[in-house]
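There's a structure below that I have some questions on.
Removed from the display is one protein chain of the complex; every other protein chain stays in position.
Per-chain residue numbering starts at 1, and chain names A and B are given in the order in which the chains are listed.
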Amino acid sequence: MQYKSQAVAKPYFIAALALFVAQILFGLIMGLQYVWGDFLFPHIPFNVARMVHTNALIVWLLMGFMGAAYYLVPEEAETELHSPKLAIALFWIFLVAAGLTVVGYLTVPYATLAKVTGNDLLPTMGREFLEQPLLTKAGIVVVALAFLFNITMTILKGRKTAINTVLLLGLWGLAVMFLFSFYNPDNLVKDKFYWWWVVHLWVEGVWELILGAILAFVLIKITGVDREVIEKWLYVIITLTLVTGIIGTGHHYYWIGTPEYWQVWGSIFSALEPIPFFAMTLFAFNMVNRRRREHPNKAATLWALGTGVMAFLGAGVWGFLHTLAPVNFYTHGTQITAAHGHMAFYGAYVMVNLTIISYAMPLMRGRAANSNKSQVTEMWGFWLMTVSIVFITLFLTAAGILQVWLQRVSDNPMPFMMAQDQASLFYWLREWTGVVFLVGLVVYLASFFIKGEEKAAA
Amino acid sequence: MSGTFTTSTARNIFYGGTLFFLLVFLALTFQNEQIIPKRDRREMLANPQIAEGKKLWETNNCIGCHTLLGEGAYFAPELGNVVVRLGSKEAVKAFIKGRPAEGIAGRRSMPQFNFSDKDLDAIADFLEYVSKIDAAKWPPNVQG
Partner (left out) sequence: MTETLTGDAPVSRAAALPRHPPGDLAIWVFILAELLAFGVFFAVYAVTRMKNAALFDAMQPNLDRNAGAINTVLLLAGSWCVARSVDSIARDARPASVRWLGAAIACGGGFLVVKVFEYAAKFAAGINLATNDFYMFYLSLTFFHFMHVILGMAILIAVWIKARAGGYSAADHRGMETGAAYWHMVDLVWIILFPLVYVMR
């Protein structure tokens, strides 16, 4: 760690991992509800568990991105953070707001929560992933703006690198696109159309800039490859990402009342979306192969390579599987979508967060890398979680294919619930694999507490 | 690979290319706005019940279990065409009203929301409106 103020990243990373645990626990509840329908009913119905599962994911990824920005921006800009105090204050505001929101989800009926938090003033709640009360949404905007102010000021007074520029662009894009979450017209088609400007243009747009910047930073540090080379790759990858991803939004506009031309535009551009992910895989492996130093943090290297591979599989391959309009006609809104979502989010955004955490946490704790014993444990966590997510994806894909066949394709289409019953074996397998994932997560977290011989800080 | 690959050109192509494809996307969006009035049944929104129904749909987080035009959670049936599937708005209302408060043992259970008759009317009107949106012949069949 070269600048004192980088240390503000630490609480962000710790809170992110705590929310990660919450996300997985609620995922397990939902997985069980898939096969044991009235588990915890009516106290935690499925929709509440899902809200906590997805919202916790979004918030912890954002926490991780913020932590990553606080860690890498000063080091890239070669200057202290503009205001470490503001960063710490924002951390507590964000954490308390997120905590209160989850408490609200779990303790009062959603309709009551909507009423007391002023949803009548400006109805924005109750749309997938944007379930947060108006107050929370406003809080997110305030925190994001203050955070961006802090980061932007730091970059302005310091060295301007490609990594910082791309990261800043991604973070600003993230904040700007979120503003569409306040637009909720009565016209359902328009509601859905612009809802995707938040959801798609986040995960297949600006978030990928953030991902690229974080990955590039870690690769420079652990491989020692020239910044010049890595920055070129970064620009090429994010160019391909946005060239395909922006119009790729069209793959969500097939069946929601929007015109048929989106089927052509959406299919063509989203068919090209795997290319940037493939480039990212090549990038990660290429840089590690061309490394000019042996960094003692092997675990961080593993996470970086894992991000390249799993993002390509989850976002690229599993996305491509059902992105073409004629295929999507049958798979739209089935377990196939769920399968893709799980591997894509884990492979791209969970893993890149764990990459920067793996790299930065030991440095913030005063050592170049954790002890060998700790790293081996962390790698066990890596493999348990990664293999689990692969199997969760495979089981959900199997459930999805069965569902599509029984409910959509066959001559005598089966009602939804009957088709679900047929898939229960796969849901059980998914649930048990989810338990293995949780074990992997516990092992991963345990690695933080394992001592042993440490190498001195670089 | 030759040494003629410069960061500055890569950067300029990134900015230019991104701006370019953003403009193409905005043009497609503009065209979208011009065409959807023929498909989105906005004339039905003259009935204020539909907006009320949409609000009830949202504030009870129905999307947390169901899909609507294929978007949402995959835990419970698609509702974009539920009025067609169950045959009438009355059947939809009866279904919602008839959910046992304690759930159905061992089965996926829908909560009892204790809606008033007025609320139920609004929800049914909203779901009927959704079923009339031109969704390019999706879903493939009535089972959703």
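Keep in mind that, in the parts below, a contact is a pair of C-beta atoms (placed from the backbone, for glycine too) under 8 Å apart; a residue touches a chain by one contact, two chains touch by 3 or more.
Fair warning: this is a prediction, and the values are worked out from it, not measured in the lab.
Trainee: One chain isn't displayed here. Which of the visible ones does it touch?
Mentor: When the full complex is considered, the omitted chain touches A, B.
Trainee: Check the options A:137, A:232, A:332 or A:408 and report the residue that touches the missing chain.
Mentor: Answering carefully, the residue with contact to the hidden chain is A:232.
Trainee: Can you work out which residue in A:265, A:318 or A:382 touches the chain that's missing from view?
Mentor: A:265
Trainee: Using the document's contact rule, name the residues of chain B that touch the chain not shown here.
Mentor: Residues of chain B in touch with the missing chain: 1-2, 4-6, 9-10, 13, 16-17, 20, 23-24, 27, 31, 34-35, 38.
Trainee: On chain A, what residues meet the omitted chain?
Mentor: 232, 235-236, 239-240, 243-244, 259-261, 264-265, 267-269, 271-272, 275
The definition used in the following text is that only the chains that are shown with their structure count from here on.
Trainee: Measuring centre to centre with CA averages, how many angstrom lie between chain A and chain B?
Mentor: 23
Trainee: Tell me, which parts of chain A touch chain B in their complex?
Mentor: By the definition above, chain A touches chain B via 30, 33-34, 36-38, 41-42, 45-48, 50-51, 110-111, 114-115, 119, 123, 125-128, 131, 162, 184, 186-190, 192-193, 228, 231-232, 235-236, 238-239, 242-243, 246-247, 249-250, 253-263, 265, 329-330, 332-335, 337-338, 407-409, 413-417, 419-420.
Trainee: Quick one: which bits of chain B touch chain A in the complex? Just the residue numbers, please.
Mentor: Interface residues on chain B, with respect to chain A: 5-7, 10-11, 13-14, 17-18, 21-22, 24-25, 28, 31-32, 35-36, 39-40, 42, 45, 50-51, 54-55, 57-65, 67-78, 101-109, 111-113, 129-130, 133-136, 138-144.
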